[in-house]
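Some chains omitted; the rest stay in position.
Labels run A, B and C following the written order; every chain starts at residue 1.
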Amino acid sequence: MSFNTFGRVFRFTTWGESHGPALGAVVDGCPPGLSLGEADIQPFLDKRRPGTSRFTTQRQEPDQVRILSGTFEGRSTGTPISLMIENVDQRSKDYSEVAHAYRPGHADFAYDAKYGFRDYRGGGRSSARETAARVAAGAVARLVIPEVRVRAWVEAIGGDAIDPANFDAEQIDLNPFFCPDAEAARRWETMIDAARKNGSSLGAAIACEATGVPAGWGAPLYAKLDSELAAACMSINAVKGVEIGDGFSAAALRGEDNADAMRPGGAGGPEFLANHAGGIAGGISTGQPVTIRVAFKPTSSILTPVETITRDGAATEIMTKGRHDPCVGIRGAPVVEAMMALVLADQKLLHRAQCG
Amino acid sequence: MSFNTFGRVFRFTTWGESHGPALGAVVDGCPPGLSLGEADIQPFLDKRRPGTSRFTTQRQEPDQVRILSGTFEGRSTGTPISLMIENVDQRSKDYSEVAHAYRPGHADFAYDAKYGFRDYRGGGRSSARETAARVAAGAVARLVIPEVRVRAWVEAIGGDAIDPANFDAEQIDLNPFFCPDAEAARRWETMIDAARKNGSSLGAAIACEATGVPAGWGAPLYAKLDSELAAACMSINAVKGVEIGDGFSAAALRGEDNADAMRPGGAGGPEFLANHAGGIAGGISTGQPVTIRVAFKPTSSILTPVETITRDGAATEIMTKGRHDPCVGIRGAPVVEAMMALVLADQKLLHRAQCG
Amino acid sequence: MSFNTFGRVFRFTTWGESHGPALGAVVDGCPPGLSLGEADIQPFLDKRRPGTSRFTTQRQEPDQVRILSGTFEGRSTGTPISLMIENVDQRSKDYSEVAHAYRPGHADFAYDAKYGFRDYRGGGRSSARETAARVAAGAVARLVIPEVRVRAWVEAIGGDAIDPANFDAEQIDLNPFFCPDAEAARRWETMIDAARKNGSSLGAAIACEATGVPAGWGAPLYAKLDSELAAACMSINAVKGVEIGDGFSAAALRGEDNADAMRPGGAGGPEFLANHAGGIAGGISTGQPVTIRVAFKPTSSILTPVETITRDGAATEIMTKGRHDPCVGIRGAPVVEAMMALVLADQKLLHRAQCG
């Protein structure tokens, strides 16, 4: 099946292919009366936009968003908000080879197996370009949760991680890697340049933190906050792993080391002495920062030839020309932020639906 | 919000608390005509059942399932299948202390923050006992996908992993740890005995593999197969991480090392030379085994005293009496299997809905 | 497909067949903290219960409801509420003939065409007995909307309508027909006795009114309040028509006659001078009473022989023995009430989700 809607009360639906005329999102269920214009959305698209440094794809897309519905006199009306971004820099001729052979690691073979048919230009619907629509929708979601601050950064590239001791939030927006560790940023520059020159690519791990989430959001059991975040992030292209809080590290801990002990805190609530749980217990937020980690595999489009088959089943080799991110995970940071905001906006509304 | 339904076409809804009279699942959307009786479900419940060795909780629950609807003359009718399991060995008096103070790592504080109120007996709805209902539903799901074989095992306990070289599928059912490595099983015996005696607990990593999944199942983009599996597993109690295929390891790879190269295989399809992707590309199955890994945190109920607060916000310490699994991840293996089967059954039906 | 869940935030799922061991409903998304016990539900089941007069089926079912989950110390916890009603008076031998031939007007042929298979005993899942589960769920819904009063009555039987001039709400519970017109009730007694003796059956029209619904509930466009009510009522067995407000009569009106003019009313809101719209404009409640009408066809199970075919396609005649309501619409009144309450409870929660 095709399923392009996410969310339960605050929902969005995305559409569009990499090389079609446009792509977009329809955001539904947004509370009325929020101050909302294109200027509230564009900065987030600009952060994700390709072609801004030599470390991302050289495709030049202004990614200008238009609001086609759902606002009136600068405010949301409560009706569906249609957001559209035109594609302006397609070069579909680059993809002739892809039409006939499957790129390993790409969705090419799987789409053909499912649909018997695919728009091969730029990956069609499976292109990371779709994430622009998420980022636009996510900007609307942020307005629904002004009490929350969402921030993502790149934690590791190609296995080279930041040093937590060097963490400096200010740095995140000062380098092209969303890297909070200035030193790591310098190393990554070299690594990515090398990968690009060798026709290779690198994976990355993204961390994302939401502060200001009050205790009580979440929907046990099958829409647990952890569950919604995992689904949200795993729906992003190239993502293959999600952790909440300590994630896999928690699996190696003893109970007493994993317990987030509590003391009396301000305002009658607890002060937590640790946050192994990533701000979620029993699927419900605890009031601590919600923390997740997301694994992006290396970009599958590489200039290194790889063994593969043609649509007719014959052996061949393929190397993917075209313009690609040497590390798709980097631009994943604003996308993970958007998905976090979208999940939290939905859960905020769901919580007040049930609990008033 | 409370949300206790999972799935899109093949769906199930679970209900019940740890210390209530019963718990159950309603399975809806099941194809008609499947041979289905209690004997098709009971063996899976028996695998998950507590009290069968000294390494799990000593609560004695026969977990006898009854089919209350949806079958006629031994076959599914296509109408909702109601499955009920009675609770017989509650000891609610064990929980008096929990009524007044929050167990760190548990859902106690979060449930109170959300609902202002909770059934504290045995964790109420947030108890791992709920997973019995999933296992029952999962047994029905297996009948929908006879072409698929789903198998989970424990891959690591407390950070001590199996040796892949020792992997022997036969072993999985021969020890109380669902451990495919006989040697590791012996080590774990010691580890868990020690944890139990020390009033501690251990985390675990579960691996699960589904073979026989044809290419083409999955629903890009927001119901990608990876996304559905991640949501399914993250909804299990104590789970804090999910990986598809290489997961976080892929984030450390280069593109050429992560590519699952293809050669012409039998029946016109490809033979893959690797499976870093875990059998899923672009959210759609590739025909390779679908492989996931799931992180279970250590059981939060421990006999070691931990600093916490009371419902009134006063400082106190708590140690959780009652009967608990020293490693809740172990019994997670049949639960992860069930969730894998439930997702795949749903995706099979969704695929034929759209693609015939 | 089988789809046995209704609602969006406040949801319920029903299960069970006419001649199975039990039937039930799982109510999910219920706000926490509501005072809820079996005594809050039983009176509504008692109103719908069969066998209480000679004008309904003689099947003797106590319809005792049990709450199996979702409450603690007499209050809802916010987790799924499982409600179960045991069947005690099945006489499945009555249905041997139905196993082999299709009863015209019944679901027999359609179920076989869909599923290739059916539980023919008492209509299986398509029996009006399923509505007991709705009534139980509806009783929970009422607790969610204490500001609303829902009341249904029978407006016509076999084309013989009440006289609006005789409308007396007190009468509704004083006769076995939920009839607000004492005179009509006397006529109906004779009509139904005659139908029963002749092995015939009669259709009915039910009216239902909800007062106290504040302005603003509803979800344009595809979950308009009218739309939700129509779906809810059309899902009841034997229902073939739904009107909101003036319904089909409005189609014969001129614009100026159909306009619900407004004057300044109390509390800043309008006073409406008419209610042709049935309390809903643009899919959203206006604060006036929400009024609907529902058409029940005559019971299809009749003792008059009707031409039909067997499962093998051969010509035959059938008359339906067993115990049946001569006018299934009568007991439809409490069912329509329940569906009204269920829709309004859901819409109340949805409204506060989006609009706070």
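Assume contacts are C-beta pairs under 8 Å (C-beta built on N, C-alpha and C of every residue); 3 or more make two chains touch, one makes a residue touch a chain.
Since the structure is predicted, the reported quantities are computational estimates derived from the model, not experimental observations.
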Copy count for the complete homomeric assembly [3 present here] = 4
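We take it that only the chains that are shown with their structure count from here on.
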What is the size of the turn, to the nearest 5°, that moves the C-alpha atoms of subunit A onto the matching ones in subunit C?
-> 180
Subunit B and subunit C have mean C-alpha positions lying a whole-number Å distance apart equal to 38
Please report how many Å separate the Cα centroid of subunit A from that of subunit B, as a whole number.
-> 26
Which subunit B residues reach two or more other chains?
-> 1-5, 14, 114-116, 125
How about subunit B: which of its residues touch subunit C in the complex?
-> 1-5, 9, 11, 13-17, 20-24, 26, 28-30, 32-33, 66, 68-70, 72, 75, 77-82, 114-119, 124-125
Contact footprint of subunit A on subunit C as seen in their complex = 9, 29-32, 78-79, 220, 349-350, 352-356
Residues of subunit B touching subunit A in their complex?
-> 1-6, 8, 14, 102, 104-111, 113-116, 125-126, 130, 156, 158-159, 195, 200-205, 214-224, 226-235, 237, 239-248, 250-264, 268-270, 273, 276-278, 280-287, 293, 295-302, 304, 306-309, 313-315, 329, 350-351, 353-355
